[in-house]
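Omission of a single protein chain aside, the complex is shown with its protein chains in their original locations.
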Amino acid sequence: MSAANERQPVPPEKRDDTILAVTNVSKRFQVGKRTIHALSEVSFQARAGIVTGLIGPDGAGKTTLMRLACGLLVPDSGSITVLGMNATKDALKVQQSIGYMPQRFGLYEDLTVQENLDLYADLHKVAVKDRPARYEKLLHMTGLAPFTGRLAGRLSGGMKQKLGIACALVSPPPLLILDEPTVGVDPVSRRELWEIVYSQVKEMNMSVLLSTAYLDEAERCSEVVLMHEGRFLGQDAPEAFSSQLVDRTFVIHGRGDGNKRELLRKLSDHPQAVDVIILGDTLRLVTRTSMNCQQAADTFAIDSKLWKIDACKPRFEDAFIDKLQQHREQTGATKRGAITAATVKKKKDEAAIVVKDLRREFGDFVAVKDLSFTVGRGEIFGLLGANGAGKTTTFRMLCGLLPATSGTLQVAGHNLRIARAPARAKIGYMAQKFSLYGDLTVRQNLNFFSAAYGLRGKRQKERIQWALDSFELAEIQDNDSEDLPLGYKQRLALAAALMHEPEILFLDEPTSGIDPLARREFWSHINALASAGVTVMVTTHFMEEASYCDNLVIMARGQVLAAGSPSELTARYRSPDNPEPSMEDTFIHLIEEFEQQQGKTS
Amino acid sequence: MDIMRLRGLVRKESRQIIRDPSSIGIAFFLPVLLLLIFGYGVSLDARHVPLALVVEKNSPQAMALVSGFNQSDYFLPIPMRSIQQAEQALMHRKVDGIIWLRHNFARDLLTGGKAPIGVIVNGVDSNKARLIEGYVTGVWFNWLERMTGAQGRKLKVPVTVEHRVWFNAAVRSRDYLVPGLIAIIMTLIGAMLTSMVVAREWERGTMEALMVTPVSMKEVIASKIIPYFLLGMGGMLLSVLMAVFLFQVPLRGSMWPLIVSSSLFMFTAINMGLLISVAAKNQFVAGQIAIVITFLPAFILSGFVFDIRTMPVVIQWLTHLVAARYFVDILQTLFLAGDIWPLFLINSVWLAVMALFFLMIIKKKSRKLLE
Partner (left out) sequence: MLRKIFALMKKEFRAILKNKKTRMVLIIPPIAQILVFGYSASFDLNKVPFAIYNEDPGLASRQLLARFQGAETFHLVATIDHDDGIAPLINEKKVMLVLHIGPDFTRNLSKGQPAKLQVILDGRNSNSAMISLNYVRTVVMGFNSHWAALHGGHHVPAQLVVSSWFNSSLDSHWFIIPGIVALLALVVTLEVTALSVAKEREAGTFDQLLVTPMTPLEILIGKSLPGFIIGFVEATFIITMTILWFHVPFRGSFLVLYLGIFAFLLSAIGIGLMISSISVTQQQGLMGAFLFLVPAVILSGFATPIENMPRFVQYITYLNPMRYFLIIVRSSFLQGASFDLLWNLYWPMVLIGIATLTAAGMLFRNRMY
C-alpha cells in the first residue's frame, strides 16, 4: 500500500461564509452486540447561500450527520457548529433558526394540509397576522393550494414531500436541512422539488443541506460532500469530480451479433476496468487510466468487427464508483466475480411468462388495469414505475400471492396461484427489503429455505456450500441475518432464492438502498444467470437500472405506458436538444403525455 | 411553556383523536365492551343452584323441608329416587349438592332422636360450595322455626346471630364488582391510550420533526396529557353511567369526590402510559408492556375480586404499587358507602404521589434527543 493511498481526503479551509462546520465528528451506535461506526472522524464545511449535497449510499452516515447538526444526537467526539452556534450545547437556539425535514417528511398524515401548516406555524411562533401571506406564498410555490383541506395521508408521495418542505419553511429559516427528500418520489415530482429548493436559495438567499442516495442528483447541487460507510470521501463541485475522469469513459455499441453479456464478463474481469455496465444495447466502460478509443480497444482486446467503441462524457456516478473502488482497494478487499449458474434447458417455443388483460381491483380502486406482456426465456424483464404505479401488485399476482380480478397469467406454463407445489418449485422469489428470518443465522436461513424447497441430503449440502462460496457468506455464516449490513442481506436473499436453481427468478426492488458497487456486483450475478438461460423478472423505481434490462414495461397508475427494449424506448424521445435522452427523460415524457391524455378523456 | 405552541400541539392532538377511530374506540368502545362482559360475566352469588333431593320415605316433615327448598330462590331442586342416582348426578356435575333424608328421618324426628339431614356439596368450587352451605342452613333454620311454631312452641336456640350488612343489604356481588371493574378498565384504557400515541409519533418519524422545532419536551408531554385526559374522563363518565343505569349500582357518594378522584386516577394512568411509551418508542412493545404491567396486576392485586386483606403480608405490600388498588377502594366506597373522607384522602394522596413520581421519571427520561 503506497503512502499516497493512505492519505485522507483533505476538506477545504474554513471560510467566512461557512454556515455549517463539522470538525472531527465521530458517532457510534450500539445495536445488540454490534457497534456501528456511523461516523468516523468526519470534517467538512458547508457554505452559505448554496445547495450542499450530502451524497452516499445507505449506511454512509448522512442521516446521523443531519441529526447531529439539528442537535438531536450528541457526537461521541468532535463538534458541529451551525450558524455560529454549537449544535450540541445550544441545541434549542439552533432549532429555532433551522428548517428540517426528516425522512418520510415528518407529516401528520391524519391532519389536513392546512392543519399541518398551522401546527408548524404555532410551533415556530409565526405571528397570526403574518400567516395568511406566508401560507399563500408556500401553497402557491408547492402547488398545494387546491388541496388545503385534504388529509396529508391522502396526498401522493410527491405532494407529501412538498408539504414537508412547506412546513419546514413556514418561518423562513436561514438554513434548510432536508434528509433524503426524493426517496420514493416519481421523477416529475423530483424535478419540481429541485425547482422549489432553488427558488428559496435565489429569493431568500437560503442555505440548503440536502442528502440523497441518488447519484444523478449530485449534479444538481452546487457542492457535494461524498460519504461512504461513515467516512468522508471528498468535497467539491460535482463537475470537479467527474472532470477527473475525462478520457476514461467509453460507450461500446454492438454492430450485430456480439453477445453483450459475454463481453461484459470479459471486460469486468480485466484489471484495467473500474466499472462496466450494460445500458440497453450498449456497454459503458470506465477505465483505470486515461486512454483514447483505439487504446481502449487494444487494452481490452475488443473485436472491432462486432463492437464499436466511442468516448463519452464522464458522469458523477463514474467518479463515485472510482472513489469507492480506490477506497476498497485501500482496505484490501478484492473484486468479486459473478456466480456460476447451471444452464437451464431452453424450450424455445415456450414463453416464460405470459400476461394477458390482467386486472386487479381493490374495491373501487383499479390497481392494475388490463395489463398484457410476454417474457421470453432467458430474458431480463423489468417493470418500471414510481411508487404506487401498480408494480408490486402485478408482481404479487405473478408469484401467486394475490388473486387477479380478471385476465390470464401463466408462469412457466402454470398459474402459480392455483398451481400445485411442484410448479412453484420452478421459481425463485426475492421479496422487497430482502425478507429473511432476522433471528436466524445465515446458515440457518439457507438451511431452512433449501429444506422448504425440498432439497435434502447431499444436494442440500452442496447447494448451501455453493451459496456460501459464491456469495462469500462463509465467513459470516454464524451471524444473525438481521445484524448484517444491507449488502450482505441482499446477497443472502438472492442466495436463498437460488437454492433450488429455479428457472424463473422474481426480484422485487432488489437493489434499493444498496451502494453502487454492491449493485454492480448484484447485476453481474443477474447477468450470469440470464446467460445461463434463467428468466429474470425485476421491478425497480431506479430509472437507470431499467437500462440494465433486455425488455421492460413502464407503468403508471396501473397501466402500461410503454413497452420495449431500453434503446427502443429512449429512441422515441431523441431530439436535437437531447440527442441521447436518459431513461428518466423518457419516463417524464411518457408521464406528461399520459397526464395530458387523461386530462382530455376525463 | 409557551401558550401558542402548547395550544397548537393540543389542537393537533385533539384533531388526531377525532380522526383516529382507534383512540375513540379504546376510550369509549372498549370500556363499554369490557363492562358488559365483566358486568354480566362476573358474579359471585349463586342463584338457582341445581340441588338433588333424595327423600327415601315421604312424611309431612320431609315434605315441609322439600317445599322450603322449592320456594327458595337460591335452589333448583331436582327430586331423585336414590342416593346412588344423586351421587352419579353430582359426579357428572348435573347438580352442585345433595340433600338426603333417610327413610328413618320422620321417625327419628318424632321420637326426639337426632334426625340427621345429609348435605353433600361439590367442593371443587369451594366458594360456591360455601355459599350453598349458607343457603341450605337458611332453609333448614326456617323449616325448624316453622316446625316448632306449628307445635305451638318457640324454637329455642341459646344464641342467635342477627346480621346487618351495611352498604349492600341485598348482598349483591355485582354492586361491588362493577365499581372495581371501572377502576381496572380505566387503568387499561388510560395506559393503552397514551402508551400507543407517543410510540406512534416515534414510529412515524413525526417526533423527529417535532423535536427540531423550538418546542420543549415539557410542552410535548403536556400536549399529550391534556387531550387524552379529557378523552379518558369521557370514558370514565360513560362507565359510571353504565354502572348506575344499566347495572343499577347505587351511587351514594357525592359528585365532586368522584370527579376529583377520577381525575387523579386518570392522571396517574395516563402518566403510566406515557412512561411506558417514552421507554418503548415502538407501538408494539408499548402495547405489550401496557397490557402486561397494567392489566394483570390490576386484575389480581387491586382488591377487585380477591380481597387484599386475605393475601399474605408480602403480597399486600406489593399491592401498594398498583395504582388501581387505591381507585378500587375509592370507587367501592363512593358507590356503596358514600363520602368517607379519611379513606378518600389517604387513597387520593397515594394516587397523587404515584402520578407525580411517574411524571418526574417521564421528565427525566424524555430529553430532546433521539438516543
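Lettered A and B in written order, each chain numbered from 1.
Just so it is clear, a contact is a pair of C-beta atoms (placed from the backbone, for glycine too) under 8 Å apart; a residue touches a chain by one contact, two chains touch by 3 or more.
Predicted, not measured: the structure shown is a model, and the values here were computed from it.
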Hidden-chain contact residue, picked from the options A:422, A:579 or A:599: A:422
Which of A:244, A:299 or A:444 contacts the chain that the document leaves out: A:444
Sole residue of B:9, B:80 or B:121 that reaches the chain not shown, by the stated touch rule: B:121
Positions on subunit A where the hidden chain makes contact: 362, 396, 399-403, 416, 421-422, 424-425, 427, 429, 431-433, 435-440, 444, 447-449, 451-454, 456, 480, 496, 506
Missing-partner contacts on subunit B, residue numbers: 34, 37-38, 40-49, 90-93, 105, 109, 112, 114-131, 133-134, 136-137, 140, 144, 147, 154-169, 171-173, 175-176, 283-284, 287-288, 291-292, 295-296, 300-301, 303, 305-307, 309-312, 315, 318, 329, 332-333, 336-337, 340, 342-343
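Note that in this section only the chains that are shown with their structure count from here on.
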For the subunit A and subunit B complex, residues of the former touching the latter: 29, 67, 70-74, 91-92, 95-96, 98, 100-111, 115, 118-125, 151, 167
List of subunit B residues in touch with subunit A within their complex: 2, 4-5, 7-9, 11-12, 15-16, 19-20, 204-206, 208-216, 368-371
